[in-house]
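A protein chain is absent from this complex, but the other protein chains hold their places.
Showing chain A:
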């Protein structure tokens, strides 16, 4: 893509186009091929306002697991284009945390090209100020890709009424024997829960932090960089509450 996208492009519908223009033209996406039977893991920490684009082809019976923490810069975007071959498995655990005027996006296209592949995407966003957090996630299942099992779990927590969360899990299914679960919820912290924690002695910021920590907990479970990702996420949450 050489032409700067506009907001009419679905994949850039909520993007900060001005910020995007400053980064344009983007370098070519990183291409990753996971050979049949292989295992691929990757941790992406977006903490400086950059755009990460990955194309991943996962071979027969292979697995790929990505953990993403999207927290930095005015505009940060992580774009994943994943193709699954027979019996392959893809896992994404992503957290984006933004405040101020930040615009953070995770955009995925997961194509089940062949039968028996599984994919799971868990995305949690915490947004404060006038920040915008977006997840656009398309799961495409080809005609032959029977016994596809895919799951998308998308949740966002708004700390201020002025923050925005966009979430669009999308399914395009041409096979007839598939399981494609998707769930999406946007909410705010339970005021009664916050009061309960405060009544036991936690200061308001600490009570919020504890509840937010619980909200994002689990996303990085099992990641090779779990400790680092969790501590960076907590630090960022601490800045927002």
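Methods note: a residue touches a chain if its C-beta (ideal position, glycine included) is under 8 Å from a C-beta of that chain, and two chains touch if they have at least 3 such contacts; residues count from 1.
One rule holds for everything that comes next: contacts and distances are computed from a predicted model.
**Q** Of the candidate names "Universal stress protein family protein", "Fe-S cluster assembly ATPase SufC", "ABC transporter ATP-binding protein" or "Multiple sugar transport system permease protein", which one corresponds to the UniProt protein name of the undepicted chain?
**A** Result for the unshown chain: "Fe-S cluster assembly ATPase SufC".
**Q** Taking the full complex into account, find the residue in A:172, A:190 or A:239 that is in contact with the omitted chain.
**A** Residue touching the chain left out of view: A:190.
**Q** Out of A:4, A:45, A:202 or A:228, which is the one that touches the chain we can't see?
**A** Touching the chain that is not displayed is residue A:202.
**Q** Considering the whole complex, not just the chains shown, which residues of chain A touch the missing one?
**A** 190-193, 195-204, 206-207, 210-211, 213-215, 217-218
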